[in-house]
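Note that one protein chain of the assembly has been removed; the remaining protein chains are unaltered in position.
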Amino acid sequence: MKITIAMWLCLLVGPASALAQGARLQLDHLDRLASEAAQSVNIAIDPAMLKLASAFLKAEGEQAALKAMLAEVKGIYVRSLEFERQNAYTSDDVNRVREQLTAPGWARLVTVDSKRDGELVEIYSWRQGTESGGLAILVVEPMELTVVNIVGPLDLTKLALLQGNFGIPRLPVDAPPAGRED
Amino acid sequence: MNLDHDLRRAFTRKPAPPGLAGRVLARLEPRVIVPAATASLSPSPDRRAVRWLGAAAAIAVVAIGGERYYRQQETVAEAARVQQAAAARVQHDVRLALQIAGEKLAVVQRRLQEPNR
Partner (left out) sequence: MIPAAQVLSADHDDTLALARGGDATAFAVLVRRHQAMFFSLALHVLRSRAAAEDLAQDVFLELYRNLWNLESTAHLVSWLRRVTGHRCIDELRRLRHRWELPMDEVPERGASARPRDLFLEGRLQQLVARLPPRARVVMVLRYQEELEPSEIADALQMPVNTVKSHLRRSLAVLRAGLLKVGQP
């Protein structure tokens, strides 16, 4: 009986929580890897912090471009872990991110899977109706695991406006909505 | 000898140096600590009136409770410095996040442009 109730709860609460989560990925499970990483970056910027950062940016030059971008963004979350050895993270660590990216709203834009280099990069976009609501970049390499999650109406086209700044290249904005793989 | 008692005495809390937060933040982000409103005070009649009113108000406040007023002003100034430093830190994090995103997107771009694709 208890199991049946738990199953019904999962069925009812699961999709609801996935929707409530929106374009924000939960990456806390990766924090335990930070102590094993040779280099780690943990960035979590919420709306209040973005507002604060934006308030002190000038309306000219590179700062103006950043200010305009931040006006639309609702959150920036990054976990980047570089290890000195292989297999420092598990497939479960990656799958827990991927599971979230299968939730309604997320669509994979590009996949680059290089078997030769053991390098996998996936770009996902989150949409609510026709509106873009977020972006996720997942990078899986033998000695690196990186997740970039930008929440807000920012797609590759808008990110391309920043190209030339912050090391952002000319972006594959015309990439098809489905995944492309090697 | 009571070791517990001696250890408590040896490890009593030390007071933080006065203005620690401000000094630490100034050392971290010296560029964001700017004297407040030095550039905007031009000697217009309105400004002069404001200054006189401000001075009168300040004298009144000092007369009522100078030390408390000073402490509050110090706190407010420190708060402004904290806010500016925190903003600079967040801006740094935003730039770093965009740099990481840029690097990864460059990998995608490079792969997509490879001739054998």
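Think of it as A and B in the order they're written, each chain with its own count starting at 1.
In the analysis below, contacts are C-beta pairs under 8 Å (C-beta built on N, C-alpha and C of every residue); 3 or more make two chains touch, one makes a residue touch a chain.
Source: prediction; values computed, not measured.
Student: For chain A, which residues touch the unseen chain?
Tutor: Touch set of chain A with respect to the missing chain: 44, 46, 48-49, 51-52.
Student: For chain B, which positions touch the chain that isn't shown here?
Tutor: Residue positions of chain B that touch the missing chain: 1, 3-4, 6-17, 20-21, 23-25, 27-28, 68, 71-73, 75-76, 78-80, 82-83, 85-86, 89-90.
As a working rule, only the chains that are shown with their structure count from here on.
Student: Mind checking the centre-to-centre distance between chain A and chain B? Centres are C-alpha means, answer in whole Å.
Tutor: 30
Student: Tell me, which parts of chain B touch chain A in their complex?
Tutor: Touching chain A from chain B are residues 32, 83-84, 86-88, 90-91, 93-109, 111-112, 117.
Student: Taking the complex as given, what residues does chain A use to touch chain B?
Tutor: Listed in rising order, the residues are 41, 43, 45, 49-50, 52-53, 55-57, 66, 70, 76, 78, 80, 110, 112, 114, 119, 121, 123, 137, 139, 146, 148, 150, 159, 162, 165-172, 175, 180, 182.
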